[in-house]
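Of the protein chains in this complex, all but one are displayed in their positions.
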Amino acid sequence: MNIEKIKTSAAPILVMTEVSKAFPGVQALRRVNLRVLPGEIHGLVGKNGAGKTTLMAVLMGITEPNEGTIEISGKVFATMTSKEAIEAGIAYVPQHVAMMDSLTVAENILAGELPKNKLGFVDWKRVNQEAEKRLEQLNLRLDVTKKVEGLGVAEQTMLAISKALFGNAKLIILDEPTASLSRSDINRLFDFVKSLRDKGVSFVYISHHLEEVFEICDRVTVMRDGRIVDTKNVKDIGIPELIMMMVGEGVEEYTRESTCTDEIVFVLNNLTRRGCYEDISLELKKGEVVGITGLQGCGSEQLGKGLFGLEYRGVGEVKIHGEEFTAMRPIDSFNQGLAYLPQDRYRFGLVGVRPVRENVTYPILNRLVRLINLINRNEEKKIVSDYIKGLDIITPNQEQPVRLLSGGNQQKVVFAKLASTKPTVLILHEPTQGVDVRAKMDIFRIIDELAKQGVATVVLSSEIRELIGLCDRILVMNSGKLTHEYKKGAKDTTPENILNAIEGGKENHG
Amino acid sequence: MDKLKKIDWMKQLLDNFIWIIIAIVYLYFASNVGGKFVTLSNQFNILSHASVLGILVIGQAIVLLTGNFDLSAEGVLSLTTIFAMWLMVVPRTDAGGAQASGLMLNPLIVIPIMFCIGILSGWLIGMMITRLKMNNFIVTLAMQLVLRGIAMLVSGGQIMTGSPALFNWLGGTRINGFPVAVGVTLIMYLVVNYLLNHSKFGRELRAVGANRDAAQASGFDPKKTITFAYIISGFMAAFAGWMLLGRLETTISTLGQGMTLETVAASVIGGVSLKGGLGSVGGAFAGVMLLSIIDNGLNLMEVDPFWVQGVRGMIILLALLIEAQKFRYKPKVIHENNEKPAEKVSA
Amino acid sequence: MKTRASKFLAIILDNLIWILVLAGLVIFSVLSPSFRTPFNLVNTLSRSAYLGVLVIGQAFAMISGNFDLSSESGLGLTAMVAGLFLASTTNGGFGFEVSPILAILIMIAVGLIIGFINGILITRMRMNNLIVTIAMQMILRGLIYIISPGATASFFPKSFDWLGGGNLIKIPMEKGNLAIPTASIFIILAFIIAHIITRYTQFGRNMYAVGSNPVAAKDAGIETDKIIRIVYLISGFCMAIGGLLIAGRLDSATPRIGAGLIFPVQAAAVVGGVSLFGGRGTMIGAFGGLLLWSILDSGLSIMEVSPFWIEASRGLLLLFAVGIDAIKVKGMHQRALEESLATTQIGLKDNKIVTD
Partner (left out) sequence: MKKSIIFSVIAVIALLAVACQPQVVTETKTVVETKIVEVEKKGAVTIGYGAPELSGGQGQIMNGLVTHAEEKNWAVVTTNANFSAENQANQMDYFMSLGVDAIVTVPVDSQAICASVAKAKDAGIPFYTIDRAPIGCEVNMVIQSDNYLAGKQAGEAMVELLTGKYGEPKGTVLELQGDLGQNVAQLRGGGFNDVMKAYPNITVISKPTEWSADKFSSNTLDVVGSTAVDGIYMHSDCVGTTVVLAALEQLEKKFKSGEDGHIFITGVDGCKEALQAIRDGYSDEASSQPIPDFGIIVNWIQDKFDGKDPVEGEIVQEGALWSPAQIVKSDVGFMANLSTTKVTSANAADKALWGNN
């Protein structure tokens, strides 16, 4: 407690007051208040879509808040450009590192501030020395003359972190920094971060790995549905408490009757892809809904894409209705009865500028085509209007470009598209991400409806509470392996246990 | 909803500004050039100028819909005409002209060969772009150079004259004053426009152009689509070659220089987006008409011909500007959930 | 194994240009005695000096991930403007007969204006750089015909021609004396300066950063748009210098000057290893591209290869270059993937490594 007092007495380096941000159809941030003190490592936790990323985007000046103010070490901003943010001393190490691949490590480190000789020309000797010197402090050994494109993922991430650390930043945002680091790298990083903390640098540390949060953070703020639930001193709480805050009270409680039959329709047998997943074995019954959850980068995303044929699938056996599933391209997957709902619907789900009608019927055009591949418009219109009614998609008409619909309705359009292919197996990746509460409920109903029709569904999601309501089984994926299984209704099927399993996975594979 | 209507109207304006411009320009010339301009035969001239470019534009627009460029068309046009002549015409005795093959093939055989050349080059380009992931702009630019080079080799850089009447039927003949070429072009546009709006391929084109990843995830094969688009473009170029050669009865390897850019311009003016996925072949034709009217009008006004190219360039740039603005204009999104951010925040 | 092979390939590909240059030199020297005359060799560069300057401009644009296809007309326009100001009315000028210095300043001003407009349209109006510069190419060519109109302006003061057509020194040789053209020395200097700018100045490196990854560049606090605008200004400047060289060389400015030059410019840059994908390539490489181009040019013409073959071969060379570029980038992705997978512990029983 007294520590708390001391900290608060010091002037906070960052104060965000009443910050709100709305995206089409989603209220991403709702009156967020956040204070970060100098010389603290401030954990920021919450499920996907809880608003962490948006909050940080606002802080970085990438997205403008609708309301609220940001105060950085005394300077108050209503809105700010990313340049201003950087000048104010904020540095961001993103989840997906953006680097200048074709340039050397040294240049990436010193980009924009290369040491020059008295003639004002870049002094390459000093560039490399300087870069090496800086990496030394991090006791990180890299060949600074190597091009970044020649580095591995782990090295690139560490380089990105180092870059931010070098940027004379006062407040460094680490977004899932350890996602692709080995345990020893993590320790090195943490030591360095702590040493900087003691020098007075502040960090915002975003992570799904709660035990890491407890390992390194001084205080932790929990977000849910775009709100700040609470900010606690880590000494005062434990993992279960934190998890309860993350998962929240049963706001969006939903449960469904199992429609699981005992006819096996979908079989995975030791499916393995280097660097992504291994020995994935799974049997799905007609009408069964199975959830797969895990940390980011646990391999579930690649599993979904691999099965659908958007990426390389790896080796192993896949069967639908006992027949070998050979599809290598999405179109074949559709034809062989497997449909996939991508997480990033703007990139993979929808053709934004084209109307709802076209988006729904893309995969089934072959069925609608009459002589010399002319499309039967009437039949098409009928199918689409059926889905618009059935899924109650809110759109002025069929010709509305989908990018003008709200998030929820866009998602429904994607569902309509998938459903129209009459799939045997449906793979849903974060189906409720970026949609509002009401649309969520609709989507659950749609999934239930499809299951009733006998579709075997796999839900890849980090929304544990939703999964519990939705799924007959929940599988936990850790570093590419399925490690735990929780049955519907079993008494050990609780958010806490599942989250522990997810966390627990970390030590098993370190 | 009322708002929505306004937005649509705004969009309509942006999409169809071309027709308004055409009207204005036409009236301007009609009033300033006077009688000469509005004669029936001159209307036919405007159309017949538009016909060759128009055919090329069909191909260009289709490629643009997939979000790519095709700068090779004029090369195809020149090569096909030269090669056709080489196959058809009687070899000359004097040293002045180009030497023909002496095969003196029947046009009915030659025309399909022309189409094959166009299709082949289209296929090659498609392969280079989709398989080797080469930059479409540069590939097609280089292809243009190669094709012209071959055309020069075949013709020795010479003018080739005297294509047979049967061959000239498409480009040359007029049925009581009305050029066959124009008729064919118009029909072509009606058909292609209908097909692109009602066929699966049309959907594919636009889907791939607008969002390649989503198109793939929706079960299309972007590589195939793009390649096929280029094949069509190649075919159209060959067809245009047939038409132009029919009109001139003469060809030279430099034939059609600068046409490709006009086709891009015409398409863009006609509302085809350079980012792919939006626009229609019909609109593109409007673009062609505009250019053709301007050429003809300025020509009859006895404007210094050197101005014509400059004026063209300005018009094209204007079109591009408007196109760019079209993408900046963000229509409003419908919110069906008007929940207040404030409500049910736990204090 | 596979990795090492692809690395080796990469090294070869990176220096391919110099291998080609040497090969070209040797082959033509063996085949044609008139190719290896000192006179021809010293002129090889001066002939393509104006091309070289455009290559520099193009390389700047491409390194920053853009294109400038307007340069060929830009060169024509600047040359024509200078011509009109320099030449007497009888020789197709305005008859101002201004001093060469002033004329050169005017050219540079014109070039900068062109570059400025390109830059604004691309960064402020967010227009496609390819299409903007192509349209600009048409407009400028039109402009040339409008101002000239259609006629040639010629007969400039010797001092104006000195850079493009003059000689620096004359070395007495047994058979007449060997004159070293100013242009051939100038172009080498120009490339050295360009190399210094791209390699040793903050701006140059920022340019690479922008071309390599605009997002990362922004994160590093680099004003990408500003960089691009400056790049186009430089390209405009190069047009003017190119115009100066060619006008001096011909001692006149014809309306057709530079038409179709964009092909060799692109080819030389790309063959020299400047990537179409931005962020890759050096001025030295581009210089190699220029060398190769002019060697082929003079070699083939001296050996009386049909000009039509030369035309076709240019196109093929360009295709070849673009192909190599594509392969390079592909191989780069492959290597990166292999290295990232090398560390993984997961799914080792799957030994396939697939890039998309």
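When the chains are written out, they are named A, B and C in that same order, and each has its own residue count from 1.
FYI, a residue touches a chain if its C-beta (ideal position, glycine included) is under 8 Å from a C-beta of that chain, and two chains touch if they have at least 3 such contacts.
Just so it is clear, the structure is predicted and the values come from calculations on it, not from any experiment.
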**OP:** In the full assembly, spell out which visible chains the left-out chain is touching.
**Re:** B, C
Original post:
Among B:Thr66, B:Asn168, B:Ser233 or B:Ser280, which residue is in contact with the omitted chain in the full complex?
Top reply: B:Asn168
Subject >> Chain not shown: contacting residue from C:Leu54, C:Leu121, C:Ile284 or C:Ile346 >> reply: C:Ile284
**OP:** Spell out the interface residues on chain B facing the chain that's missing from view.
**Re:** 36-37, 39, 41-42, 44-45, 48-49, 92-97, 156-159, 161-162, 168, 172-174, 177, 179, 244, 247-252, 254-256, 295-296, 299-300, 302, 305
**OP:** List the residues of chain C that touch the chain left out of this view.
**Re:** 11, 14-15, 18-19, 21-22, 25-26, 29-34, 36-43, 47, 50, 91-92, 150-155, 161, 165, 175-176, 246, 249-252, 254-260, 273, 282, 284-285, 287-288, 291, 297-298, 301-304, 307, 311
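Keep in mind that, in the parts below, only the chains that are shown with their structure count from here on.
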Subject >> chain B - residues contacting chain A, complex >> reply: 1, 4, 195, 198-201, 203, 206-207, 210-211, 213-221, 277-278, 331-337, 339, 341-342, 345-346
Original post:
Where on chain A is chain B touching in the complex?
Top reply: 20, 22, 24-25, 27, 30-31, 227, 229, 308, 310, 329-331, 334, 340, 342, 347-354, 358-359, 362-363, 365-366, 368-369, 372-375, 377, 394-396, 404-406, 408-409, 417, 436-439
**OP:** Provide the residue numbers of chain C that touch chain A in the complex, in ascending order.
**Re:** 196, 199-202, 204-206, 208-209, 211-213, 215-223, 275, 279-280, 332, 335-336, 339-354, 356
